[in-house]
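Notes follow once the structure below has been shown.
A single protein chain has been removed from this complex, and every other one stays in its place.
Entry: chain A
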Amino acid sequence: MNFWERITGSDMTKEMKSFESRAKKLPPDYQAAWEQINAYLWPHSDFTGRNLMPILDGVLGLLEETAADGQSVQEVLGDDIQGFCSALAGEEGAKSIRDKWREQLNQNIAKKLGK
């Protein structure tokens, strides 16, 4: 990643485009799951979303592998996509913007209390 890419995020745009074209090749039920996973994961993004790129890449890999096996997406992910996503984000240690706000809030209160 060079300076230009870091500032504009153009490297991510490129990556997202390649994710999209990979996702388009998946069966329809997989595509639907992919969209849901995306929706659940983005609240875990850091300011730029760069932390999510390797996670998304891995998940897409899993979907591609299992689709090629001929399994249904239900068989692969079960009915708890949300749980799956939080496990993913948690394992990668992806801190969300909300976590940062929480930290800030705690610090401010500690300061007010004179500690």
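Observations, loosely collected:
In this section, a residue touches a chain if its C-beta (ideal position, glycine included) is under 8 Å from a C-beta of that chain, and two chains touch if they have at least 3 such contacts; residues count from 1.
Everything below uses one rule, namely that contacts and distances are computed from a predicted model.
Per UniProt, the protein behind the absent chain is "PadR family transcriptional regulator"; the candidates were "Group 1 truncated hemoglobin", "Sarcosine oxidase subunit delta", "Small ribosomal subunit protein bS6" or "PadR family transcriptional regulator".
The omitted chain makes contact with just one of the residues A:Phe19, A:Trp34 or A:Phe84: A:Phe84.
The omitted chain makes contact with chain A at the following residues, 58, 61-62, 64-69, 71, 75-78, 84, 87-88, 91-92.
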